[in-house]
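Removed from the display is one protein chain of the complex; every other protein chain stays in position.
Think of it as A and B in the order they're written, each chain with its own count starting at 1.
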Amino acid sequence: MNPEGWREGYDEGEWKIALVFILPLALTVFVFICLPVMGTFWNSLFRDVSYLPKMWVGFQNYGKVFKDPNFFPALFFTLAFSIVAVTLETFFGLLFALLLNESFPGRTFLRAIILIPWAIPTIVSAKVWKLVYEYSYGVMNVLVRGLGLSGEKINWLGTSGGAFWALIFADVWKTTPFVVLLVLAGLQAIPEDLYKQAMIDGAGLWRRFYKITLPLVLPVLLVSMIFRTIDSLRMFDLVYVLTGGGPGGSTQTLSFLGYRYFVNDRFGLGSTVSVITFGISFAVTLLYLKFGKFRERLK
Amino acid sequence: MKTCNLYHGAFRVFCLFFFLESLSFLNGCGPSERLTFMVGGAPNEISCWEKVLADFALETGIKVDLIRQTTDSDQRKQGILLALRGKNADPDVMLLDVGWIGQIAASEWLEPLESHGIDGSAFFPSVVRLADTYKGRLIGLPLYVDGGLLYFRKDLLEKHGFPSSPTSWDNLKICAKTIQDKERAGNPNFWGFVWQGAQYEGLTCNALEYFVSAGGGFIDEKGSPIFDSAANLKALTFMTSLIQTDKISPPNTFTDMKEEEVRQVFHQGNALFERNWPYAWSLHQTAGSPVRGKVGLTCLPGFDNLEGASTLGGWHIVISRFSDRKKDAAAFVTFVTSSLLQKRFSLELGWNPGRMSVYDDADVLEKNPALGALKQAFLNAVPRPGLPCYSEMSLILQKYINGALSGNLAPQIALQTTQKEVEEVLKEYEP
Partner (left out) sequence: MREEHVKRLLVLAGSLLLLIFALGPFGWMLIVSFADRPDFLATREFSFSLQNYVDVLTSPSLHFTDYVWNSLSVSFGASFLVNLFALPAAYAISRLRFPGRILIPIVILAVSMFPQISIVGYLFDLFSRLNLVNSKIGLIFPYIAWTIPLALWINLSYMQQIPNDLDKAGLIDGASRWKILSKIIIPTALPGVFSAFLLTFIACFNEFLFALMLSIDYTAQTLPVGIALFEGLHGEIPWGNLMAASALASVPLIVLTLIFQKYIVGGLMGGAVKG
């Protein structure tokens, strides 16, 4: 026992206790994450189709997946979706966070209701948006015709462009609150004095934002953007309900593609897409860890 | 302290919930040996099934649990496929679309029925031979048989001076366009022709009808794909023109229109022609229906002088090989395919029975006089390819046909790409 010097260096007995404390979690991670990921990789090396016997094919499945005309469109769609969605979420997140950082009557109420989109299950929100885009009697068509923007009813989900933006709006609606909270925390950490000094120096509203707020909130924005990117890359729920991958398979994300392979009893190819998706997600996660300064936060 | 009480209270609630939950897990620990029946369909069909299950329980004392699925055929297939591949004991009995029964049988997931005393001789022989037999054994029974049909508003045809329903696609187009233009004055939501064009299995069924009636089709006698042909191109161009150029089919045909959506439009009086399965007939004729008494039923038209085609549809009842109550499941299958129940399904839901004797029944013919002619149609209906890779083939076809319908893809390219990709898939299924 070393009560005085327990802060210095490594305590001999400590690592044994640490092991006991960490073991359950580490074991869980290994058994429930590492093993399945490795298992999926192993499965991707076999042809596993319907009733045909499981057969070793090495990396042939990867070749097949790359040649599948669904694959690269799905990859590009997933990337495009992530980039656009994250950009818009960050934009609106920053906007609303700036708003909620000011003091005005009703701020508490607004701070409360901003959580509503976040609280609603993704599937539920997808169904609501599907109703909104409904051709015959959805809100969008009624609004658009009521405001005189279009004479005819628009088939929102009927074009790949329309479906893309429909998904984006639904996603941005759901995830902006999360960004708002993160950015708000970052904004609140900016000392009031900086603004006071700037006002004394005669800086206007825009100048204060551009020179003080933006630079100081940029690290938070960056971290939130990368985190949201990881999440966007695994988008499945909205696609399943809102577009089913259509029209013409133009709104399939990588996860949706994998799912399609699995439920058509082509498990080998499904595993292959799963591995590829994991690889992409892992790469972005590494970026997240680098920029999130996790090493510093742990010290 | 207030916080202390809050935590104490929360802790108590926590423990209670935890206790209740552990009970629930113990309950769901082992397979609970229910006799389950998995089926989807329109809401009125589900209500009918609930009554059938109740009657079965009354008669035999065996309680059957209904697992309800959606109307969407693809979603039903996904649910069934996961259950079978997962070797789950439930569902014990299920309905399979005739389009997938080949693949599922080949995966050896179905229980042969003869050993349970079930015999298929009273049912349509061609259907039983093509769909319900695997390696010489009976693995399913046709619960009902379907074929695509043309519904029409006989009152509107009469009103606008058309003597009879069209027998060629070109005549249908002319008729629909003329009447649509006239009816639009009073009803801006009126459409000439509604059919299933969304990207799902139903589109494949519709496409097959157009293709075959133009002289084309999906595969030849040897099982090789023949998508890229002049006849198919003519058919696909026609289908696309219905939506994009002639505008007698609504623009959301290729995004939303499935069976129920199509039926809704016709049911509300907003369509002149409807391509749908026979089930829609009794719904159109219910009391309070806006089109009651105004509907006619006939075979689909063909191109030029060729005969129209009708895709063989229908659902077959099967028993899972992993069922834990096979004897009771067999009793249920026997009950549901008996003459009595086949007649009941026909009268209540407008289904066309798989059992042939029902077609000669007086009550049934009175309610649905078209049934006599339908029997003949079903004897000659065009089946979808019974290949094990059919579902993948269908997916490819759906995607590109749908693309063509949306106007984004040239029909020629759509067919060529389909041909190429299906050939790729077939290579993978070579053992």
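In the analysis below, contacts are C-beta pairs under 8 Å (C-beta built on N, C-alpha and C of every residue); 3 or more make two chains touch, one makes a residue touch a chain.
On a predicted model such as this, the values are computed, not experimentally measured, just so you know.
Any idea which chains on screen the missing one touches?
It touches the following shown chains in the full complex: A, B.
Would you indicate which residue among A:M55, A:A80 or A:L110 is in contact with the undisplayed chain?
A:L110
Among A:L75, A:L88 or A:L182, which residue is in contact with the omitted chain in the full complex?
Considering all chains, including the one not shown, the answer is A:L182.
On subunit B, where is the contact patch with the chain that was removed from view?
Subunit B touches the missing chain through residues 7, 10, 17-18, 21, 24-25, 28-29, 31-32, 36, 38, 43-44, 46-47, 50, 66-72, 75, 79, 82-83, 85-88, 90-91, 264, 267.
Please give every residue of subunit A in contact with the chain that is not shown.
Residues of subunit A in touch with the missing chain: 1, 3, 6-7, 9-11, 14-15, 17-22, 24-26, 28-29, 32-34, 36-37, 39-40, 43, 92, 95-96, 98-99, 102, 104, 106, 110-129, 131-132, 134, 136-139, 142, 173, 176-178, 181-182, 184-186, 189, 204-205, 220, 223-224, 227, 230, 233-234, 236-237, 240-241, 254-255, 258-259, 262-263, 267, 270-271, 273-275, 277-278, 281-282, 285-286, 288-289, 292, 294-295, 297-299.
As a convention for this text, only the chains that are shown with their structure count from here on.
Which subunit A residues qualify as touching subunit B in the complex?
Residues 47, 49-52, 64, 67, 69, 135-136, 155, 157-160, 244-249, 260, 263-266 of subunit A touch subunit B in their complex.
Under the definition above, what is the set of subunit B residues touching subunit A in their complex?
77-78, 81-82, 85, 103, 106-108, 189, 198-199, 250-252, 254-256, 388-389, 391-392, 395, 399-400, 402-403, 406, 408-409, 417, 421, 424, 428-429, 431
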